[in-house]
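Excerpt of the complex: some chains, original placement.
The letters A and B name the chains in turn, as written, and every chain counts its residues from 1.
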Amino acid sequence: MNTSLNKIALLLEGEIAAGDPDLVVTGFNSIQEAEPGEITFLGNPRYAAALKKSNASAVIVDRQFTDVPPAMAVIRVDNPTLKFSTIIQRFGPPKQTFDPGVHPTAIVSPNAQLNMDMTYVGPHVVIEEGAIIGDGSFIHAGAYIGRNTRLGAKCVIHAHAVVKERCKLGNRVIIHSGAIIGTDGFGYEFSEGKHLKIDQVGIVQLDDDVEVGSCTTIDRARFGRTWIGEGTKIDNLVQIAHNCVIGKHCVIVAQVGISGSTRLGNFVTMAGQVGVAGHLTIGNQVTFLAKSGVTKDYPTPGAYTGYPAKPLIEGRRMLTYPARVPELLDRVKELEERLAALDGKKPSKRKKSKADASAEQ
Amino acid sequence: MNTSLNKIALLLEGEIAAGDPDLVVTGFNSIQEAEPGEITFLGNPRYAAALKKSNASAVIVDRQFTDVPPAMAVIRVDNPTLKFSTIIQRFGPPKQTFDPGVHPTAIVSPNAQLNMDMTYVGPHVVIEEGAIIGDGSFIHAGAYIGRNTRLGAKCVIHAHAVVKERCKLGNRVIIHSGAIIGTDGFGYEFSEGKHLKIDQVGIVQLDDDVEVGSCTTIDRARFGRTWIGEGTKIDNLVQIAHNCVIGKHCVIVAQVGISGSTRLGNFVTMAGQVGVAGHLTIGNQVTFLAKSGVTKDYPTPGAYTGYPAKPLIEGRRMLTYPARVPELLDRVKELEERLAALDGKKPSKRKKSKADASAEQ
């Protein structure tokens, strides 16, 4: 990097609030990992304490932030996180590029359509017959594109991702390594003591700008389509079952599971490890916090948490209520004793409830 | 499709309860996605409201169901879901077929046994030495079959699935893309401040008609076998640890995790995201609802829910009890005030319990 503090301030349209403008910055790093000579940034005020222990020589902070360690050079900017992206783009490692062309070990069906001058097809890729690959797409090493599957322009299918037959991907769709698009939905009919497989003949449709994380599985519909709307971002290890319809610009965080035929509106957020039952309808702008269990329709925008998921404040309170039970038991016992002193009676003997008994198991 | 309502009714052994028998049906689709001209079906009464908003021109319903929108043609049948499968099979996309033969890019050990005229081996498949592949099997693109692994007849190993060395698969076993069968069990011995790897020399055995979903991992036994019984169906992203024994005809839904050496009976159902501790015994016909935590033996058939999992009705009540705590606090406070008016005493001061204190964190 080796760039002066002054040049960095100019690049970020920031002002130097402390430090020598001629200080040479040797690199950029996180607060915890920065070494002397490097510049870091404070994007989240919760790291203010960590900043005081940082070895960074300079820091980019918000224009309002004042609690900077004395020995550190400071550049004030409007949005430190965003401005740090500018530094990363300018001084970070160059993006890796792959020139168009089909690797000699790729197996591309003569009946597939792709423009060899406009597409990268890596080693050991398989593209089956009838597949259509939009221009500007990258199909990386070992990826598999099934029969009659269509990709729009500028898609990126990372190494070892699988997109099975007849699926439809829009433009600029990104599928990360190990994701499996178009596996059979999990459907059986129980008959004569056995689970008989129900054919899953539908497809998966991913609209423009969808991104799918590693080892995420999106099952094909029983018929019709499992459908992910434009701009929706899906993290790693997510399960989306057959016939789900996910709206536009949703965010589905890692290890979420959504059961079959559930429909999400637009701008829905699901934090990590949320589980959603099947055949439900979730409205626009609904957010579920981590580990929530979703067992009914949620038509109303807002944040929900818990199992079953409740509105945020109430859901959080629900987590604290059990801790009040010992106090309640004490207070009730005392009331019983005081009342006995007045009326001379004892509380009824009660059989242990089933709940008590099983709590002791 | 372009088939008359009448012909469809004949095919399904149903009766036309409304609509012109000569109506030309152009396609089939779900209630929500059907367009004018298409036929849909009502398999689950919860979709009756959605049916009223559907653009479908015709619907297949149960013989008892009467609440059909006025403008829609209606065929009554005995089992609408099953009968709709008939339509899908007849008018849906043809199943993709792969002719027997070994792709020239497949690496099949000369010491592996397979009948080239009876087996499909796709591009970039690897079949190691000593492997035996039963007739009528399909080993799709990029799949890996380890040394001395045996597959029965008519197995389907989907693209990029991995079955490691010495495993035993019965007949008609299906392994979906990205599933990993036979990874080392997660076993270490802690010694001198380090976790030393314990050799995992057992195998995985999958009996006839087992189906394993995408990105599901089934670890090989420390010794002996991790064993999945006949007809058991496993969804995507499931973890089955070393030395588990799963009975026959079980259903294990997505993102379930089962710890080492746990044994399940037959006809066990685990809904999504259930977690099961190790070294447990689960009896026949036990069902755990979604997200349950299983920490002890469950010998008795029945449905259980919650963490720790309790019998269904009780487990559901447990989820509602915390919500009664605020009411109890109010009522106890009022009792204390009324009693003070009689005996002139105040409730004892009590230190905040640990539980109270931490609930406030």
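Going forward, a contact is a pair of C-beta atoms (placed from the backbone, for glycine too) under 8 Å apart; a residue touches a chain by one contact, two chains touch by 3 or more.
Remember, it's a predicted structure, so these values are computed and weren't measured experimentally.
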We see 2 chains here; how many are in the full complex? 3
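In the analysis below, only the chains that are shown with their structure count from here on.
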Between chain A and chain B, tell me the centre distance in angstrom, where each centre is the average of that chain's C-alpha atoms. 22
Residue positions on chain A within touch of chain B in the complex are 105, 107, 124, 126, 142, 144, 146-147, 160, 162, 164-166, 178, 180, 183-184, 186, 188-189, 193-195, 197-199, 201, 215, 217, 219, 222-225, 237, 239, 241, 243, 245, 255, 257, 259, 263, 273, 275, 277, 279, 293, 295, 307-308, 317-328, 330-332, 334-335, 338-339, 341-342, 354-355, 358, 361
Contact residues on chain B for chain A in the complex? 28-30, 32-33, 44, 46-47, 81-82, 85, 88-89, 92-93, 95-96, 103, 105, 122-124, 141-142, 158-160, 176-178, 209, 211, 213-215, 231, 233, 235-237, 249, 251, 253-255, 272-273, 290-291, 296, 308, 310-311, 314, 317-319, 321-323, 325-326, 328-329, 332, 335-336, 339, 342-343, 345, 347-348, 350, 353, 355-356, 358-360
